[in-house]
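Read through the structure below, which is laid out as structure tokens, and then see the notes.
Heads up, this is only part of the complex; the chains shown haven't been moved.
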Amino acid sequence: MPRTRRKFRLPHPEPTDALTYARFTGVPTFMRLPHITDPEELEVALVGIPFDGGTTYRSGPRFGPRHVREQSAIIRPWNPVLQVNPFAKHRTADFGDLPVNPLSIEDTFRRIEKGIQPLLEAGGRAVCVGGDHSVSLPLLRAVGRKHGPVSLVQFDAHNDLWDEYFGSKYSHGTPFRRAFEEGLLEDGSVLQVGLRGQVYSEQDFDFARAHRVKMVTAEEFHSQGIAVVQRLLGAFRGKAVYITLDIDVVDPAYAPGTGTPQVGGLTSVQMLELIRALRGLQIVGCDLVEVSPPYDTGEITSLLAANLLFELLCVL
Amino acid sequence: MPRTRRKFRLPHPEPTDALTYARFTGVPTFMRLPHITDPEELEVALVGIPFDGGTTYRSGPRFGPRHVREQSAIIRPWNPVLQVNPFAKHRTADFGDLPVNPLSIEDTFRRIEKGIQPLLEAGGRAVCVGGDHSVSLPLLRAVGRKHGPVSLVQFDAHNDLWDEYFGSKYSHGTPFRRAFEEGLLEDGSVLQVGLRGQVYSEQDFDFARAHRVKMVTAEEFHSQGIAVVQRLLGAFRGKAVYITLDIDVVDPAYAPGTGTPQVGGLTSVQMLELIRALRGLQIVGCDLVEVSPPYDTGEITSLLAANLLFELLCVL
């Protein structure tokens, strides 16, 4: 992504040194980075979106940002696989949480869009931590305002292309249908990886097919491996791509803390590989959603999410 | 409450016999009662209202009815303190859950009011299990349609008379202010027991005082005992009274599974005494709310709620 050379007032933000200050000390921010709320000072903003009013089964992701922050205390800066220190590469900080309204999904969507816009306008990118998957819609709206329609890589057990639940159009099961309808996504520009589990009927994939969504089911991924995804990602090079990662793409053994867990999912190793396969894409934003701490055990879901978040930062 | 003599088609509903069928067997209904959805067949309906879209802090009470049902499997029918078998006295059954919309508080309110009305029209009474405290408002609306404005006995750590949160009028912190505004409650006819904990400012009690709400704080109750409540309840005899029990009135040691726990609360013994003190009131309906299973430990909150529910049935 071509970025204008920006000027900054503050020194380059660094994570607190864990060889001096133990990892369990201090006010927990994402990756132990400084808490900076000035959009002008950031190239990459880690943003919490603690909203779960879009969930249709278990609630809980409103506490996602808080727990991912805590578990991210264990992250060190150098990625020996990708050979990168993302904090050295981009000015990255904890931007804090957006002020959601837990009582209204529509009001929250407005607040998210409004909250993220200054970051984008200042030339930064937002790496968001949900919250449930409904938050991707206002994020795509904000991104769309700057970049126009984008390509989407979605890691998810479910395609989230349903039309409505209980008569409501907005929920964590419908964001990408709405995004297509609103022109935020282009036909043929969406890749979904990790789909699996039962659906309501065989017609549930009609919308996806009509919009030429590329799908790699979990079964296909388990039998064919990373190569099948790498091949499909070829078509995304050079485009503005948005990444959305629903933690339920991972198997409940690895990520029990989520709202609609689905067995037969990916392992942590596979998920790391998948994110690393995104290297080289022109990523305009991303989100990691559906971490539901009340359903987590031993904080392993938040810990995995913190690590996946770090890997996402490494491929920006 | 004067009740018309009603005719019923089905035999008198009884809990499944636990000396023959072990308590861990079977599809769990409230108190192991039959699941009956015909309002004409019931005098007392146990109704689940699994909605938590009104919570401002932790979510979770949407699973309240499910867990209270399970823990109620341990309830036996005879209450040796009150000397009553409530299932023998009233035709009581599990009416099931109302079809809430987790994505919209307004739509849910409509569904609750509409769902409860047939029961009231048929001459029955609803004993509802939340769900968060916002559900009391549509319940009071339904009750009000039949009985006009009612008196209210509220067991709660918080008075739930705030005006709004995040710019929204409906939430679990505002139901009784709305109820006053809508004329569902009369000035001087509300008793709140167990209030405690910090508030936002000393003005937080102004609305209560303006509407002559009678308050017994937890501190007052701890020092003065049940007598102070018994005395105030005198004024409620002969009136149509609605009972609302927010489980957070109980101390977190006894009821950890709730959304806004407040230390310094009541013990289980005190809460049992309080419900038993309601005997003789003309109760037109009641609800038990804010049981949040994801935050429970050892299911003790759901177990306590199931027992309190039984005691409520005993004083009907």
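Labels A and B are assigned to the chains in the order they are written; within every chain, residues are numbered from 1.
Here is the rule we use: contacts are C-beta pairs under 8 Å (C-beta built on N, C-alpha and C of every residue); 3 or more make two chains touch, one makes a residue touch a chain.
Small disclaimer: the values here were computed from a predicted structure and weren't measured.
Chemist: Taking the 2 visible copies as a start, how many copies are in the full assembly?
Modeler: Per the structure file, the complete homomer consists of 6 copies.
Note that only the chains that are shown with their structure count from here on.
Chemist: Hey, how far is the Cα centre of chain A from the one of chain B, in Å?
Modeler: Each chain's C-alpha centroid was found; their separation is 40 Å.
Chemist: Considering the complex alone, what residue numbers of chain A touch chain B?
Modeler: Contact set of chain A toward chain B: 52-56, 58-60, 62-63, 99, 101-105, 107, 165-168, 170-171, 294-295.
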